[in-house]
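Every protein chain of the complex appears in place save one, which is left out.
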Amino acid sequence: MQMFINALATAAILAPAAVAFTLIFTLFRYANFAAGGFVTVGAFAAWTLNAPLGLPLWAGGVGAMGVCAGAVALSDRVVFRPLRGRSGGTLLLVSIALSFVIENIIRFGFGAQVKGFDLPLTGPLVFAGLRVPKETLFVIAVSLVATLAVGALLSFTPIGRALRAVADNPSLANVRGLPVPGVEAFGVIVAGALFGLSGTLVGVDLAIDPNLNWAIAIPVIAAAIVGGLGSPLGAAIGAVVIGLAEELTAAHFTPTYKGAVGFVVIALVLLLRPQGLLGIKVDRK
Amino acid sequence: MDAYLVAILTIAGIYVILALALNLQFGLTGLVNFGVVGFFGLGAYASGIATESFHAPFIGGLAVAMATGALAGAALALLCLRLSGDFLAIVTLGFAETVRLIFNNEDWLTGGPKGLLIMTRPVLADFGRTANAWMVLGVVLTGAVLTLALMLRLAGTPYGRVLRAIREDELVPATLGKNVFVYRLQSFVIGSMLMAAAGSLYAHYVQTITPDNFTTPVAILVWMSVIVGGPGNMLGAVVGALAVVTIYEGSRFLTPWLGFLDAEQVSALRFIVIGTALILVIRFRPEGLLPEPRHTPVVPATRRPALKG
Partner (left out) sequence: MDLTRRLFLTGSTLTVAAPALLRYGLAQSEPIKVGSLVPLSGGGGPYGPEKAQAHKAVVELVNKQGGVLGRQIVLVSENSETNPEAAVRAARKMIDADRVCAILGTWASSETLGIMPLCQEANVVQIFTGSSDTLPNGDKKGLCYNLQPLNKAWCVALADLAAKRGELKIAFAGPKNDFAASMGDSFSKALEKVGGKIVGEPLYYNPNQVSYRAEAERLINTGAPALFLAGYVTDLTPVYRELVRGGYKGKVFALSFAVGPQFKQAVGTAADGILHGSPVPPVGKDTYDAYLSLVGLKPNGQVQNPYGCAAYDEMNLLLLGIASARSTEGPKIAEHIMKVANGPGERVTTFAQGAKLLAEGKSINYDGASSSADFLPNGMLKSRDFALYEIQGDKDVLLTTTTSEAEQ
């Protein structure tokens, strides 16, 4: 049971980013490996607002979401939009290069020293033999609210419906009068905000440093793939699955192979059930 | 200065082999293989273990490396070659990372993070450091030239044409009766075998290998060689590898001019430049420095009487 709580905590950090990843995939049909880079940007943005500038953490978080939204929008405009229509492999390659560039820009600006939020470290709440760290509750709560909010947005609002229509078939949506560029921009901003949120939550949990890029990218992508690309709810569930997989590996196998878990899961899912848990079967080149 | 240039050329030679192998897989056949360093590392460790623990000569190590690379390539290909481009990339990336974790964790086999010390060298006898360096360079360059010759052969023959056809649209060659999967498998396995061979050469050149030598930034450099040089063009891959090594090493000499930055920033800047260059090339000149030679069929001129009298 303790393991489940721990898995939930990990999942809560990964979920927003996984949802963002799947959003971008659905809208633009490519896997954006720079997810890791954007989450790192979020972490550093939140830190900059929190530690040197002294703002409270929630303000840092909101700021991080804004910065990330901007970053994703900028990169979409400058890097990805001119390459729309190219093969998924090319776009993935570009996104890997981009994540590399982002990581090093952060290293250039902030140095490689480890950083942390200005937060007091406290012990856990203990009940029924379970230990629940206070931050974990906070992280899970925030993540849950965010994921539900985005899910509701996509399912129940007009803009959400428009997003799904554009994702499904952009030319048809265009013909029907939907403002495709506007909808895409909206999607990009939501994705960016989610990356920023994940970045802030990561900062609560781990040391903030440029190497976060690689550490985060794989579990996030794994979560999205397991859940099924195209389904935000799936991405959230996928995050829980990945969290559990990592916990189980570390507890019963050996912690040193935890890093491989994400990859193994991705491979298994892609081979056995490519559409993931809740995804739609997509014809890919 | 000589010894420095010899060292640079040796590394360049190894990168040329890697780039050629990747060019076969991606440039000709369209397979997005991000597991480059996985095969590179497998070859290095396999060769090292063969020569150090089992006292095989260098040639034995090289053979073991190539066999390991081929087997691993085949296994990986059988598993996931049917996946589409970006997923294949992620899975192959995962392969490389998992392999690196195995190198790091299995101390009993690989020496773990402390690394593997390799005393065997591809030299005839120990004639002193400088002579050794030239001999190793000779072996590496021979390897590079042989690989290039093989690749040019493959690219120029009907075999190469089939690979290209598969890259463009696999439906067409399938309709013509070609077993697309087998061709892809062959391309992948030959490529991974060559990458492993490069790994063997590398291991016996640097003489100390650690899991840290086989990380993703190396893969990015190899990819850059292929993209910048010209995917599909074998000579392009050679040019690309040389260009990448030159940029990487050449940027060391710019450090005095960048004195206002601290050393960390200069290092990060170098990687920023490399990543950005890769994106720019894909954006503005996807065919690379040396575009793929177009094999257009010769159309016989039709004879038609001029309409206007």
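Labels for the chains are A and B, by order of writing; each one numbers its residues from 1.
FYI, a residue touches a chain if its C-beta (ideal position, glycine included) is under 8 Å from a C-beta of that chain, and two chains touch if they have at least 3 such contacts.
Everything numeric in this text was worked out from a predicted model, so none of it was measured.
Remark: the absent chain touches shown chains A, B in the intact complex.
Annotation: of B:T68, B:Q186 or B:N213, B:N213 touches the absent chain (contact as defined above). Taking the complete complex into account, residues 1-4, 7-8, 11, 101, 104-105, 107, 112-115, 117, 129, 206-210, 212-213, 215, 249, 252, 255, 262-264, 266-268, 271 of chain B touch the chain not shown. Those residues of chain A that touch the chain absent from the view are 2-3, 6, 9-10, 13-14, 51, 107, 111-124, 126, 131, 133-136, 202, 205-207, 209, 211, 214-216, 219, 246-247, 249-251, 255-256, 258-259.
Just so it is clear, only the chains that are shown with their structure count from here on.
Our note on geometry: chain A versus chain B, Cα centroid distance of 31 Å, whole angstroms. Residues of chain B touching chain A in their complex: 30, 32, 34, 79-80, 83-91, 93-95, 97-98, 101, 104-105, 216-217, 220, 223, 227, 264-265, 268-269, 271-272, 274-276, 278-279, 282-283, 286. Chain A meets chain B in the complex at residues 30-31, 33, 79, 82-83, 87-94, 96-98, 100-101, 104-105, 107-108, 111-112, 214, 218, 221, 254, 256-257, 259-260, 262-264, 266-267, 270-271, 274, 284-285.
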